[in-house]
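One protein chain omitted, others in place.
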Amino acid sequence: MSTRSRLIICVLVLGALHLGVACAGFFAPYDPATQDREHPYAPPMWLHFLDAHRGIHLRPFAYAQESQTGSFDEYEENRARVIPVRFFVSGAPYRVLGVLPLRLHLFGADVPVYLLGTDGYGRDLLSRILFGGQVSLLAGLIGAGLTLSIGLCIGAAAGFWGGWKDEVLMRVAELFLALPWIYLLFAMRAFLPLAVPPVKAFLLVVVVIGAVGWARPARMVRGIVLSAKERNFVRAARGFGATGGYLLRRHILPETANVVLTQAAVLVPQFVLAEMTLSFLGLGVPEPLPSWGNLLASLQHYNVLVSYWWMYLPALAMVPFFLGYLVLASLLQGSSRATKIEVASAGV
Amino acid sequence: MEPVIRVENLVKRYASRELGRRAAAFTAVDSVSFSILPGSTLALVGESGSGKSSVALCLACLEPVTSGQIWFDGRDVAALSERESRAVRPKLQIVFQDPATSLNPRWTVGEIVAEPLLVKGRVANRERRERAAQGLERVGLGAEYLERRPAELSGGQRQRVAIARALILEPKLLILDEVLSALDCSIQGQIANLLVELQRALGLAYLFITHDLRMAAHLADEIAVMSRGKIVEQGAVETILRGARCAETQNLLGASLVDRETEAVRER
Partner (left out) sequence: MMRFLLRRLGHAAFLLLGVSVLAFAFSTLAPGNYFDEMRLNPQISAERLSALRADYQVDRPMAVRYARWAVALLHGDLGFSFAYNTPVAPMLWTRARNTLLLTGTATVLVWMLALPLGVWSAEKRGRPADVALSWATAVLLIVPDLALALGLLVLAVRSGWLPTGGMVSVGFDGFSAGQKIRDLVLHLVLPVTVLVASALPVLLRHVRAAVAEALEASFLRAAEGHGISRRRLLYRYALPAAAHPLIALFGFSLGALLSGSLLAEVVMSWPGLGPFLLEGILARDLYVVIGGVLLSTLFLVAGNFAADLLLYWADPRIRAEAAER
């Protein structure tokens, strides 16, 4: 298979994954904030096709879980109560991409089914993981966009103008690289307000994540701009009166496209992880807004860690995305080893 | 007749800076003076590193001039700011040695040839395309090349595209910086003939830079020999060829004679 067709397949798969998360409301059976106080820490329910009498059902079903008397988090499957799963049902209202209001869900049942279990408030973990993905991925995507825009602007400015401006900008970039980057992230976060409403906190986190990582892409872009501006076709364009803006737009910035794209593929998962880390530690997106990071925060309690294994599942939700981005980055990156080192180093 | 361009005491120094320390400036061009009449060709010859390209870049306003004057179009181009010089630049175009690097590999030939019009602005897409086709025709390439990319062209064809691009704004002076050096012998002849034809048809003046004295003699009305940043000898073609007084000129003459002899040997 050629690199090009692999790239197309990779982008399609990644696109499908993101689309799935973007349409979280459709795939999630419940609203992520809806609590079911009857079922805290309910374990995942399995879907069955075979019933106890070896009868085959074409429609998958689950057995109802009933809490044991005298315990608040121990459940027993009631084999007598079969809950058939229905597809394309109407349920809790949601908005696709925050605009289009809908009630259609991929599946649902008359009695709540929790395919991945519930958390301490009886909220459906599957729904929370899907909606949490929206928050975490969006943070990663916007953060990467921000970082690359800053890096592109600063790198292009430094490379194109040169002289003392270049000198100053690159010294500042060195400062940003002199800190271990998680510490830098935390330091930035530390000096901003802590107790803020979820949406504002999300924006804060995105801005902090986006502002931290610009130095490496800026250095890479600067290198490319430096060599591109000495190309003869750029000189020729200056020769017929092109302005600096024209040269950057038409000749120089297109040269950086490959590096910027590769960097994007590297940075998005890194930044999703950054959001997860911040939220996990209580510095990021707060409840009740779910994010992959704050879904894991309850694991800091010893009893949750040892008793409810499904609470660990949000940590694995990132894996297919990581895989996709890893493949994408390695397909995008050029053959020269120098860029490889830079690309991979940026991944940590 | 009024010359197209008159260069007086042109000096170009490169300040090579290393890690903030200022090293001694390097004088690449040292008080060079010449002028070129409309429709005529001045050949600038000299060994590698003698400062020919530096002169070309200064004339084209692509490098700041250290001192001296460049009179063009009634103005001293050397004294203009970057912004002011943008108005002058279209009238004086430069073609580089290696056509592989002077054409943006991402663009199509049509876009490349019409780029000066794009820069100038206020030219409709349709008209740009038409003028690109005309421009290509002028250098002997058909309209079928419009959609190709530089990588799909031969070296000679690329140089033709570069010349077509330089001509599209109808300049008065064309600076040709070793435009033939990267080409095969037979192609060199073709492009040289094309240049002669274009000069005749459009009344262009050329500054023809080369280190091949023979080609200079073929194309030029006048020759200036450069060595270590200075013009050491200047005059009509015949005078230079017959009575070369400077050692440098004789060296160059010898080099092209040797070239001819090795060629002759190869042909045998």
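In this document, chain identifiers A and B correspond to the written order of the chains, with residue numbering beginning at 1 in each.
Everything below uses one rule, namely that a residue touches a chain if its C-beta (ideal position, glycine included) is under 8 Å from a C-beta of that chain, and two chains touch if they have at least 3 such contacts.
The structure presented is a predicted model; accordingly, all values stated were derived computationally and were not measured.
Q: Give the labels of the shown chains that the missing chain contacts, considering the complete complex.
A: Missing chain, whole complex, touching shown chains: A.
Q: Tell me which of A:Y75, A:Y246 or A:F322 is the one touching the absent chain.
A: Only one listed residue reaches the unshown chain, and that is A:F322.
Q: Which of A:V11, A:A33 or A:L179 sits in contact with the chain that's absent?
A: A:L179
Q: Which positions on chain A touch the chain that was left off?
A: Within chain A, the residues touching the omitted chain are 171-172, 174-175, 178-184, 186-194, 273, 276-277, 280-283, 293, 296, 299-300, 302, 305-306, 309, 312, 315-316, 318-319, 322-323, 326, 337, 340-341, 344-345, 347-348.
We take it that only the chains that are shown with their structure count from here on.
Q: Using mean C-alpha positions as chain centres, tell me how far chain A is from chain B in Å, no decimals.
A: 54
Q: Along chain A, where are the residues that touch chain B in the complex?
A: So the residues of chain A in touch with chain B come to 167, 231-233, 235-243, 246, 251, 254.
Q: State the interface residues of chain B toward chain A in the complex, per the touch definition above.
A: Listed in rising order, the residues are 20, 57, 60-62, 86-87, 89-90, 93-94, 96, 98, 101-104, 106, 115-116, 119-120, 162, 165-166, 169.
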